[in-house]
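What follows is a structure written as C-alpha cells; I'll ask about it next.
Complex shown without one protein chain; remaining protein chains in place.
Every chain is named by a letter (A, B and C) in the order it is written, and numbering of its residues begins at 1.
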Amino acid sequence: MTSYDPRRVRSDTPLMNRVINGHPITYLDSASSSLPPRAVIEAMSRYYELRHANVHRGVFQTAVEATDAYESAREAIANFIGAPGGSGEIVFTKNATESFNLIAKSWGRANLTPGDVVLITEMEHHANIVPWFQLREVNGIEVRFIPVGDDFRLDLSNIDELMTGVKLLSVTSMSNVLGTINPIKELAEVAHRHGALIAVDAAQSVAHSATDVRDLDVDFVIFSGHKMLGPTGIGVLWTREDILADMPPFLGGGGMIADVRLDGYTPASGPTRFEAGTPPIAEAVGLGAAVRYLEGLGMADVVRHERSLTEDALTRLADGFAGRVRVIGPHDMAARGAVISLDVDGVHPHDIAQVLDQFGVCVRPGHHCAKPLMRRFGLAATARASFGPYSLHSDTDVLIEALGHAVSMFG
Amino acid sequence: MTSYDPRRVRSDTPLMNRVINGHPITYLDSASSSLPPRAVIEAMSRYYELRHANVHRGVFQTAVEATDAYESAREAIANFIGAPGGSGEIVFTKNATESFNLIAKSWGRANLTPGDVVLITEMEHHANIVPWFQLREVNGIEVRFIPVGDDFRLDLSNIDELMTGVKLLSVTSMSNVLGTINPIKELAEVAHRHGALIAVDAAQSVAHSATDVRDLDVDFVIFSGHKMLGPTGIGVLWTREDILADMPPFLGGGGMIADVRLDGYTPASGPTRFEAGTPPIAEAVGLGAAVRYLEGLGMADVVRHERSLTEDALTRLADGFAGRVRVIGPHDMAARGAVISLDVDGVHPHDIAQVLDQFGVCVRPGHHCAKPLMRRFGLAATARASFGPYSLHSDTDVLIEALGHAVSMFG
Amino acid sequence: MSNLEDLYREIILDHYRSPRNRGELASPPAIRVEGFNPLCGDELVVYLNVEDGTLSDIKITGHGCSISQSSSSLMSAAVKGKSLEQVREIIGTFKQLMTVHESTLAHDGEPAKVDLRAIGELAALQGVVKFPVRIKCATLAWNTLSQGLDQLD
Partner (left out) sequence: MSNLEDLYREIILDHYRSPRNRGELASPPAIRVEGFNPLCGDELVVYLNVEDGTLSDIKITGHGCSISQSSSSLMSAAVKGKSLEQVREIIGTFKQLMTVHESTLAHDGEPAKVDLRAIGELAALQGVVKFPVRIKCATLAWNTLSQGLDQLD
C-alpha cells in the first residue's frame, strides 16, 4: 500500500533545498527538531488564510471550521497512537516538557505523598527529571534512578528492588543521546506488577517507530510536535480516560472551567480541563497534517530505512577513523535507534559541529539536556548526528568526509 | 510617516477574501482572535522553509539563524512595549493565560503568604481570576474584587479601603466584554502608594493602543500573540528585570536549567528560566512580524480609526432598533474601546450569531470567559462585535442590516 | 437563507415565544433534574411527576437559545401523559433524528430511517442537524429528561 521513498520525503521538505556555506544542507539534527514537509507548512498557512478563528464557543462558520480542525487533529493523534478511549484521552500542551510538568503537577501532586518514589533512569532528558525534582520540593517524594550500564543500556538486574515504594515509573522509550531503545512493554509489566503506573517519554520514538499505547499497556505517553515533522508550540499528553478523569486542574483560566463565581470555580471535564486559554490551534492543524503524512509513509518502512542508515553509519564510523571516533551508545543494532553520539579524540564537539557546518552538515554539540547521563560517562558534551525519514545514505557520505576534515584539522 | 489605511490592512489579510454563505466575510470577532496579515503567515512559512532548527545550543548555520530569529522577536516585543530593561524582561509563554499562571505560581507562591490579598476586578477574564483561586487553595491568600458600577466602569470610590492588605493589584487594561478601558496609570499610582505591585492584562489593548510600560509605571504586563495579528501558541509576560531575577522557576525541563545533577538542579537566569523545553520558535517569528506590522500602521492612527468605528456603531445601534438592542458597556466614548457587547430583547445571543452568520457576519455569543461579570449584570451571555485595524464602516452597515433580520425574525 | 429557515421553522419560533409546560413542580414528590451546557451557558431544570408508570406531569424552567428552549417545550408536549415506555421510545426517536445527518456523512451507508409522522411536531427540529454546533442545544432537555428517568431505576 505505502510506497515509502526517502527521496520523495526529501523533495517534500522545503528546507532540504537550503544551501549552507556553498553546500547543500546535510541535516543530521532530527533528534533536536525535525524538518516539516510542505504539507504541514501549507496546512498551517491555509488555516490562517481561510479559517482562523478562536475555537469552542463560536457559532459562525470559520469558528466552527477552526474548532473542527482543532478537534480532528486530536482524533488523528488518538488514532496514530491507538488511544483506546479516542480523542477524549489526548491533551494538547505546548511541548513534551509541559506534558511532563502536567503529569507531575496535577497527577503527581494529587496522588503522591512524602516517601512515595518516582523511578526514572539515568538516561532521561531533563524534561523527565526536573519536574520530579520540583515535585520533591513540595511533596517530599523520592526520585530514584535506574542506572545505565557500560553497554549504554538500562541495568535492570535489580529492578524489583528498585521498584520498592514506587508509585510511578517514568522512562524514555529512546534515549536522545545514546539512541538506546528501552523495553517499554517489559517495564510496563514490571510497573503494574508492583502496583505502579508507567509514563513513557516518546519524544524520540514517536516519529521513528509505530506507537500502540494499548499494546504497550502503559499509562501516560508524552511527545512533541516539532520532533515528528510537525510545528513548534505544541506537545501531547496521552493518558487513560479513567486517570484523566481524576486528575485535578493544572493551569487555570478560560476554557478549562465549567463555572467561575466570585467565590470559586468548577473545572471542566475531559482534556479541556487541562487546556487553559486559547489553545495552539494552527499548531494542532499542523500536527494533524504531520501525523497524516507519517501515516502515509508507513512507520514500518521508516523504521527499516532508518535502521539501515544507522547500521551503515556505525560501521563506517568504526572503520574510518583509526579508533579516534567513539560512538557513545550501543554499537549493535539490537534495540537502538537512529541517534548517534560521537566523542572524537582531541576534537571538542563544538569544534566538530563548527567544522561540519562549513560542509553544510548539521550536527548538534552539547549535553543534549541529559546532564546526569553525560556525567555518568564522564563527558561534558558529544557531537550528535541523527536521522529522519528524509535522510539518505549520501548524508552519511558527507558526514564521514566532513568528519575526516575535522579530525585531520585538529591533528 | 505612517500612512495607515484600513483598506490596505484588509487587502493584506488573506482571510478577508473568504466568502461565507454567499457573502464576503464581515469579521467582527477580533477580541477573540485577530486575523493575521500575509506578512505574518509568510514569515512563519519562510521560517519553516529556510531556517527551522532547534534554538540555543546549535552551532550550525540554520540553528544560529533560528536562534537569532527567536531572540530578535524578543527584542521587537521589548521595543514595542518600551521595556526599560530590553529583551531580558520578555518571557515567551504559550498564551496570556499561561503568563498569568506563571505570575501566580512563581511570583505569587514565593511572595504571598496566608492573608495576603490579591485585588482583581469584577470585569476580569477567567485568565486573571482562576490562577488566583488556585493560589488561594495552596497559599491561603484572599482574592478580593473591585466592583463594577452600573456605568460599566470600575467603582473606585472605596479603592483605598479595598487596598488594605493587598500585595498585588491585577487588572485588565480593557474589558473584553464591556470595552471599558481602565485607568491603569492611576491604579499603578494607587498600588504603589499602598506598597503593592500591579499586573496588567493587556490582552485586549495591546493591538488597539500604544503600550508604554515605563510611562504606565506598572510591574507586570501580559498579552497573547493571536489577539495582535500574530499566531496562536504564543503569549508574553513582561516584568521588571529585578522582579524577574527573584522569581523561582515555574515549569521544569530542558533550557531552564544551568545544571542538573542526580540530586538536584540549578535554574538558569533571565527569561530562559521560565521557558522550559523547546520554545514556540516559529510563533515568536510570527509575533515579531506582527509587531513590526503594527508598528508600520502606527498605533495612534489605529486608535483614531477604531474610535470612529465604535462611536458610529454605538450611535446606529442606539438609533436603529427602537430600544430593543442594548449595549452592555459604556455608551460614551470616554475610555472605551472597540468591543461592543449586545443584549437584544427577545433574541438569544446564540440565535443572533446564527442569523448573522447567514450574512457572513462573525460575532461571538457567550459569557466571553467573564462569568462573574455576566452574573453582575444578570446575563447568561451577550453577542459581542469587535473591531480590528482592518475593520471598515461598511462592516457596521452589514452588521446593522443582519441584526435587523435577526430582530424581525424573532419578532 | 434556506438553511436558516430550516433551522428556525415557525413551530420552533412559536414554542420559543410561548413555551409549553413552563414552571416548577413541588419536589418532592416531583423528580428535579438540572441540565447545563457550559459552552453556551444554557441552563434547564426539569421536574417530573411519575404515577403508575406514566409521566403524569412535566414542567421546565431555565434559559437558553431558541433551539434549546423550543426543544424543551416540544419535548414536554410530546412526553406529557405518556407511559414511561413510550417516553423512552420518543427519546430514542429524537436522538436518532439528531444523528441522521452525521451518521449518513460518517458511514456513507443507508441513512437511518426516522418515521417523521410518528413524532409529530418534533420533526420541526430536523433542521438542527445541518448546524452541528447547535445539536447540543437541541439535546440538552432530552439528556436532562433521560437523567431524570434514570433516577427511577
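Points worth noting:
Quick note on the criterion: a contact is a pair of C-beta atoms (placed from the backbone, for glycine too) under 8 Å apart; a residue touches a chain by one contact, two chains touch by 3 or more.
Every value quoted in this text rests on a predicted model; they were computed, and no experiment measured them.
Within the full complex, the chain left out of the display is in contact with A, B.
Counting over the whole complex, chain B has residues 56-59, 64, 67, 257-259, 268 touching the chain that is not drawn. Looking at chain A, the residues touching the absent chain are 21, 346-351, 354-355, 358, 365-367, 374, 380-381, 409-411.
The working rule: only the chains that are shown with their structure count from here on.
Nearest to the global CA centroid, when each chain is reduced to the mean of its CA atoms, is chain B.
One finds 31 Å separating the Cα centroids of chain A and chain B. For chain C, residues touching at least two other chains, in rising order: 39-40, 134.
Residue positions of chain B touching 2 or more other chains: 21, 350, 354, 365-366.
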